[in-house]
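Take a look at chain A:
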Amino acid sequence: MTGRKTLLGIGTVVAMIGFNTAAQAEEILIGVATAQTGGLAPFDQPSLKGFEMAIEELNAKGGLGGKYTAKLLIKDTRTDMAQTATVAQELVDAGVKIMITPCDADSTIAASQITAPLSIPTLTFCGTAPILTVAVPEHAYGTYPADNLAATAVADFALSEGKKTAYLLISPDAAYTANLPEYFAKVFEAKGGKIVGRGSFTMGQPDFSAEVTNIRGLAEKPDMIMTGAYEPDFPAFLQQLRAAGVDTPVYGADALGTPTIRDLGKLVDGVVYTASGYAEPGSKLASFDEAFTKYAGHAPESTYEVNGYEIGLILDEAVRVADSDDSAAISAAIKGLDHFEGITGEITYAGTTGMPARALALMRYENGEAKHIATLTPDAADVPAP
Partner candidate 1 sequence: MIAQQIINAISLGGVYALLALGLAIVFSIIGLINFAHGELMTATGYALLGSLLMGVPFPLAVIVAICCGGLAAMAMERVAFRPMRGASVTSLLLTSFAVSSLLKVLFQNGVSARPQTILMPDWMTSAVTIGDITLRVGPAISIAISLLALLGLELFLRRTVMGTAMRAASEDFAVVRLMGIPANRVIATAFFISGIFAALAALLWIANRASVDPLMGFTPVLKAFIAAVIGGLGSLPGAVVGGFLLGVTEVLLQAVLPPELAPYRDAIVLSAVILVLLIRPQGLIPARRVQRS
Partner candidate 2 sequence: MLSVSSLSVVYGEVEAVSRVDFALEKGQVLALVGANGAGKSSTLGAIAGLVRPAGGAIRLDGRDIAGLPAEQIARMGVALVPEGRRIFQSLTVAENLRLGGAVHQSAADLKERMAEMLDLFPILRRYFQNKGGNLSGGEQQMLAIARALMSRPRLLLLDEPSLGLAPQVIDAVFDLIEQLKHSGLTILLVEQNVSLALDVAEHAVVLANGAVALTGPAAELANSDLVRQAYLGG
């Protein structure tokens, strides 16, 4: 609470100074059409918290680009695609200049059908499917490392560890769970690895015993299992896999960096995943974590908070560059960001289709703790096409 008071204090001071210099602060409306309930809520809620923190801080400093006080219009999409489109339309009607959408490519694409024709820059909280910017070539942006990028990093790392064979656990139900393992497979095979089998699951499926029994019965034992499964499916799969006595290491990507997975304790020992950053002591991320803890009253659960915060910074920079509150100008400015210094590292949109080029941290759970094992910037030539 003290942190909040300080921020407010500074805000008041800045506002008073601002009153003298810049005649009147203008307002820019930002639509936040994200899931506060439903299956995406575990991802959207922390992202929103980080985003709100950034906006509060930026407003205290005079607003986006130091000029436009940002006002958030927040509406719950309930993890429902149709609801996302409806909410996006309502927000557009309310006059938003920028749109924030859920941690999911599919709903972001739905919202972009409304925002893109109006040149409104649309940023997904942590949607990572690279298909997003293929489906919506203009004005849609991801900020989190894209799945093909993350999969390349995981494959590079696995090969560097000497892993030669892998099993893929895939679900066709979502872009993330369907494509992540396949991107991995492309890179892994191109660099000499071998895929020894593929299993499929339905999201929300109660029972993984059949897959687990199939994995146990594989003629060629894989060195690792790659999956896009996340909670609550991932704990279920892993629980049943380990109970069946299979100790093959399981690799995934960003969706495994959550407290739920961490709390699985020794069950998740050896699980490797990616994150958009790693809070080394003394790093910018470490001080963000500290500031966030003061702001929210609890430590960040994952890197979704800092990602939300970075979206605020990206918007601030884009508005500064555009020197305008015009949607198209802001969008163009985002598209031109090159080696923008965020909290977790440098973020580049210039030369991409809208999914950023950036470094990834590779993490491994050990004794119930997330340990940083490597930071990689995959070679752009290795990254499979969406």
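In this section, a residue touches a chain if its C-beta (ideal position, glycine included) is under 8 Å from a C-beta of that chain, and two chains touch if they have at least 3 such contacts; residues count from 1.
Criterion applied: all candidates are chains of the complex that A comes from, given by their letters.
Since the structure is predicted, the reported quantities are computational estimates derived from the model, not experimental observations.
Visitor: What candidate from 1 or 2 touches chain A in the complex under consideration?
Guide: 1
Visitor: Contact residues on chain A for candidate 1 in the complex?
Guide: 36-39, 41-42, 45, 172, 197-200, 202, 204-207, 209-211, 213-214, 216-217, 231-232, 235-236, 238-240, 242-245, 258-260, 263-265, 267, 301
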